[in-house]
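For this view, one protein chain was removed and the others were kept in their places.
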Amino acid sequence: MEMAVTELKKNKALLCLECGKCTAVCPISAYDREFSPRRMLAEGIFYGGGDLISDKRLWSCLTCLLCSERCPVDVRYSEYMKGVREIAQKQGNWGEPSHGSALLHIMEMMTAPKLNQNRTGWINGNIKTAEKSDVLFFTGCLPYYEDFFAKDFDFHPISIAVDTVRILNHLKIKPAVLPNERCCGHDLYWLGKIDEFNKLRELNLKEFERSEAKTIVTACAECAYTLKELYVKKLGLNSIEVKHISELVAENIDRFKFKDQNLKITYQDPCRLGRHLNIYDSPRDAMKAVPGMDLNEMPHNKRGSICCGTTNWMNCGASSSRIQKARLTEAKNTGADTLVTACPKCQIHFRCSQCGKGKDKEKTDIKLKDFTNIIASAIDG
Amino acid sequence: MAEKSVKTKTKKTGKKFIPDIVAFACNWCSYAGADTAGVNRMQYSPNFRVIRTMCSGRVTPGFVLRALKLGADGVLVSGCHFGDCHYIFGNYKAVEQFEKTKKLVKTLGFDERRIRLEWVSAAEGNRWAEVIDEFVAQITELGPSPLNNNHKS
Partner (left out) sequence: MDAGRHPNIDVLTNSELVKLEGNAGSFRATVRRHPRYVSEDLCTGCGQCYDNCPVIVPNEFEVGMGARKAIYSPFPQAVPNTYIIDRENCLNDDFLVCNNCLKSCDRNAIDFDDTACDLELDIGSVVVATGFDVYDASHLSSYGYRLYQNVLSNMELERILNATGPTRGHIVRPSDKKIPKNIAFIQCVGSRGDGRESGCQYCSRFCCMNAVKDCKLVKLHEPGIEKIMMFYIDLRAAGRGFEEFYQSSLDMPELEMIRGRPSKILEDRETKDLIIVSEDVETGKIRKARAGMVVLSTGAVASESNRKLADVLGIDLDVNNFFEIDTKYGSPLHTCREGIYVCGCAAGVNDISDSVAQGSGAAAEAEKYVAKHRIKEEPRKIEPLDITGPPRVGVFLCHCGINIAGVLGMDELHEYAKTLPDVVHVENNTFLCSDEGQRMIQDRIIEHKLNRVVAAACTPRTHEPIFRESCELIGLNKYLFEMVNVRDQCSWVHTDFPEEATQKAKDLLKMGVARARHLQPLHQSTIPINQSVLVIGGGVAGMCAALELDAQGIKVYLLEKTGHLGGRLNELTKVYPANLSAFELARAIVEKVKTSRIEAMPSTEVNSISGFVGNFDVSTTNGSFKVGTIILAIGSDVYKPNGEFGYGKYANVVTNQELESIMHDSEGKISIKGKEPKTVVFIQCVGSRNPEKNPGCSRFCCPTTIKQAIRLRENGINVVVLHRDMRTVGALAEEQYRHARALGVKFLRYTPERQPKIIGENSKAEKVDILELALNQTLEIDPDYIVLAAGMIPDEESTSKLQNILKVPRAADGFFMQRHAKLGPVETTTEGVFVAGCAAGPKDISDSIAQGAAAASRAVSIISRDTIALDPAVCVVDKSLCRGCGQCVDICDYHAPAIEISSSGIETAKINPALCKGCGTCASWCPTGAIASMHFTDKQINSMMDALLAG
């Protein structure tokens, strides 16, 4: 199976000037000299995919879009990668999944229509949800991250879900939470497993329809991207609006009363929220509205932000580790004591990086918080 | 939960359900125990398939989830008794892995009785046979997994 010319055209790959800016800016290329976005593009253009199809490095691309940011001819490199992966995985090629594939298996299991999950155990008496509501909170993978990571890290991923509902409650919203919500499909999509992605989308859309919700709120940058772009926009759905929690908070900032926090923070732009969705200001504006919140920007921020180093639970190796360490060091050097992200996965990856006992431990030692945790704990009353 | 509704459906069809069960057995105790059962010609249920690993500590959540993803109705992980592990503490690590797996399997909505961790020594052929019989009976009672699309009937 070769790359169809239409696929190349779609991604504007044929326009490549071979200038090499992409490789020069790529965070993976910085640490893995064998990894070159430019050459990978050439494999597609000249050999219809060629050796790239069976190359393990195919699965290392973060689809972080930093290369596209710099590309003079706007090659949609991430989409190109997704296209090649689609071909590669159908031929039985695969990267090296982290955590023994456990998380990828969970996503794929959710494509089974008969699966009836038990995922709302985190909803406690202190927060209010409703059976049906105009607003739906899309939890994402947080319940599974709680099962998988809470014991290894000193951190409860599910607190992000709890705090999101607390924020919504503060805005007098009692959101609906789907008891059998499926994975949004983000990772499977980017890994080229389009059939599985379509199954998840179909199952989720049915649930959305049944819930009669008009707005879907999520605390995950990847869910936000997937629901906005790959569900609503791609299918041209008019009845649903998707919002990342940071957008909702920024829009309603006047309705919040915050306690003084006296916190020095810096902010990590998740790739999906930033370069993929162009949401840079909402989280910043929201946090700046909290009195005593001192936001310090890292040298690489907004459009120039560096990815947290790994994505899709795939090929998370030596380069990923070095990207994370460099990024954490950058964050610590701002003088901030807390690094805030708006994506649970960024936090998990950074925490994993801090777990090691390596020599860089001190340089990368900075507190990590989710955007929702910051806002929820600042809410007065 | 979902499992109940599936179960009633199979009951209605009235066909005999033969479960697909994957059993991970460590080389030194449980696999040897299964051999001992053979040497003693103990008769027990054939409805399971063994995968040999060197140690029960090798069995990750990923393996168990993969089996369930592919439609297995039950997964057994079996190692040496505490204090008897060929690798000193491998079985303690198996427990840690298994606890994590159990949480995930529960959240996914499976009946947690679909996965089981057992200790069988090389001498306990009888115990191996009992564990298998019991587990097969348990899974048969639970019916096909919600992910088993082609259970033999």
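We just call them A and B in the order they show up, numbering each chain from 1.
Following the convention adopted for this analysis, contacts are C-beta pairs under 8 Å (C-beta built on N, C-alpha and C of every residue); 3 or more make two chains touch, one makes a residue touch a chain.
Model, not experiment: these values are computed from the prediction.
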Seminar exercise, completed: In the full complex, subunit A touches the hidden chain through residues 32, 96-101, 315-322, 352-353, 355-359
Exercise. At which residues does subunit B meet the chain that is not included here?
Worked result: 18, 20, 22, 27, 31-32, 34-47, 49-55, 57-60, 62-63, 66-67, 70-72, 83, 86-90, 93, 97, 123-127, 129
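Just so we're on the same page, only the chains that are shown with their structure count from here on.
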Seminar exercise, completed: Chain-centre distance (mean CA atoms) for subunit A and subunit B, in whole Å, is 35
Problem set entry | Residue numbers on subunit A that touch subunit B, as the complex places them | 97, 99-102, 105-106, 108-109, 112, 114-119, 121, 143-144, 147-148, 151, 180
Problem set entry | Residues on subunit B engaged by subunit A in the complex (per definition of touch) | 1-3, 5-6, 60-63, 65-66, 68-69, 100, 103-104, 106-109, 146-147
